[in-house]
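Complex shown without one protein chain; remaining protein chains in place.
This part shows chain A:
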Amino acid sequence: MLAAILSLTILGAVLGTVLGFANRFFQVEGNPLVEEIEALMPGSNCGQCGFPGCAGAAAAIAAGQASPTCCPPGGRSLAVTIAQRLGVSVELGGAEDPGPLVADIDESICIGCTRCIRACPTDAILGGPKQIHNVMRDSCSGCAQCIDQCPTEAMVMQPLPVTLQQWFWPKPALRA
């Protein structure tokens, strides 16, 4: 038994080291455009875009297979930034765009299980075991990964409330 453990441990360590060096020395030069786009992405790998993580979405956008608007957490501003980088124009949804969605916890049913905290890629949720949890809206990326984790369905995604500082005039309606 001991021998088995030891040999496996050593084997693991050696192979790990070899792999690590291989990664360094044989690194494939990535597509710089893809990397550049990926650096703009939220990085939460939530999959809402339909691609396996942000890297996949970045590759698809760079290859012209996906629209810059495909990432809901990134929203309009990300779409515009990417479109500018690519030099293409994007069709943004009009005034009906609800803006970014963020998670909200119903405090009356949160049991303080901390599962959502572990799922959250941005540490946007505050709370400890057996305490009511809370989402810091400014930090929530809107990835929705916490929603399914909640055993009591206390979490929902909601649009960010519009404040006085953020409100602006809608575009005048087109007249006939």
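Rule of thumb we're sticking to: a residue touches a chain if its C-beta (ideal position, glycine included) is under 8 Å from a C-beta of that chain, and two chains touch if they have at least 3 such contacts; residues count from 1.
The criterion applied here is as follows: contacts and distances are computed from a predicted model.
From the set "Branched-chain amino acid ABC transporter permease", "DNA ligase (ATP)", "Acyl-CoA dehydrogenase" or "Ion-translocating oxidoreductase complex subunit C", the protein name that UniProt assigns to the chain left out of the figure is "Ion-translocating oxidoreductase complex subunit C". Considering A:A63, A:I109 or A:V162, the position touching the chain not shown turns out to be A:V162 (whole complex). Considering A:N31, A:S67 or A:T122, the position touching the chain not shown turns out to be A:T122 (whole complex).
When the full complex is taken into account, the listed residue touching the unshown chain is A:Q84, out of A:T17, A:Q65, A:Q84 or A:T152.
With the whole complex as reference, residues 1-2, 5, 9, 39-44, 73-78, 80-81, 84, 89, 92, 100, 120-124, 138-139, 141, 162-164, 166-172, 174-176 of chain A touch the missing chain.
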